[in-house]
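Some chains have been omitted; the remaining ones sit where they do in the full complex.
All chains are identified by letter, namely A and B, in their written order; residue positions are counted from 1 within each chain.
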């Protein structure tokens, strides 16, 4: 039977500020990437989100970000390898404490925003992240962009890499993402987006922006829970996966 | 043979800013209270300080502070119990990651500055801290002010409490610290300060500010490494303890 993980960024509120509809989206996903206080979140929210994930049987991962609350971790920052490694360790450690408190494991790390995008292209940065993960626990999985420097770095460092794919993004012939600035980068039609995901899971292939059928391995699909439209899409994808006989299962 | 722990706050630098002479003081102590990024420190410094402690065979504890870098954690802040508990958890978790990376344990927690002083007097706050510790690992020791609300809270919550004493402070008849604002609060004469510590260790007693001999149990003595005078004092106390046949040993 085909399987797929559905991952979603959760716990991105901060103090008085609320972001996302965590309680509404969590029943539909299998993995939660939980913010760790760098690009978003705080300890009160981390505790609450870990408890929410546990109550819903959802696997927990650390959503490690740049130390940039003001920019929500979406602005490129040039960290040294030592900074990238230790910032990763700090955030994993902090979240793991909350996991231990309720007796669940921390399964994966997914860098956030600009940290993710930079690491996808920068091998040295990606290695620093992987070394941070490995130094805490070599069994923690790196969830990252398919066919990116993150995959290569994970192999070098010796940690497990799982491929994340995007329902709403077009792919180049080499299975990298089409830059958002290019026409056709976004797949806006929902049914098409979902049929592409089903194709990735069942056939290990998808049509590139140039019309070629390209190989792509989907371990996890990224979904969102930050609005009514996003929630409707999650429900639709979940329903379709069921109809297609694809099991939603954590990494 | 009599034993005592010597503890010192380490790893309080931040980014470009350096504070303390960690490398110089660490050979003389048995326990390091390492800052966790709230009142001071950052992940690069935490990693380095944990490695330094390991290399010197010094036990590591989390020096948990208020989220107030600007005030170095020395300004009172009114946290809710949930905030106090989860801020404690976050900081312990973050530091523990760095400990795991080098294969050492986190032995104790010592709240910093205003967090320490407020918890010494506020039972509810002290309980919140203890619950934070216990939820991570009930074997972690709370190092706190003798005869304070922290001791009472540790008992209630069921974690081990160890008493910290101060060589340079006078005590009231009830074994609480004389407020800094009162005349005679500070013991400025070094030899007297050290002989008081020896008395606390060997006899379990010290002379109060009113001239009474009072009972006091010393598990750990707080020393400082932030200046030439402080370092000279640490060496002197260490030498005297040796001459008195008192072993310096971590908690």
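In this text, contacts are C-beta pairs under 8 Å (C-beta built on N, C-alpha and C of every residue); 3 or more make two chains touch, one makes a residue touch a chain.
Here the structure is a predicted model, which is why all the values come from computation and not from measurement.
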item	value
Full complex, copies of the single sequence (shown: 2)	4
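We adopt the following convention: only the chains that are shown with their structure count from here on.
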item	value
Centroid distance [mean C-alpha coordinates] between subunit B and subunit A, Å	40
List of subunit B residues in touch with subunit A within their complex	37, 42-44, 46-47, 82-83, 86-87, 89-98, 100-101, 135-137
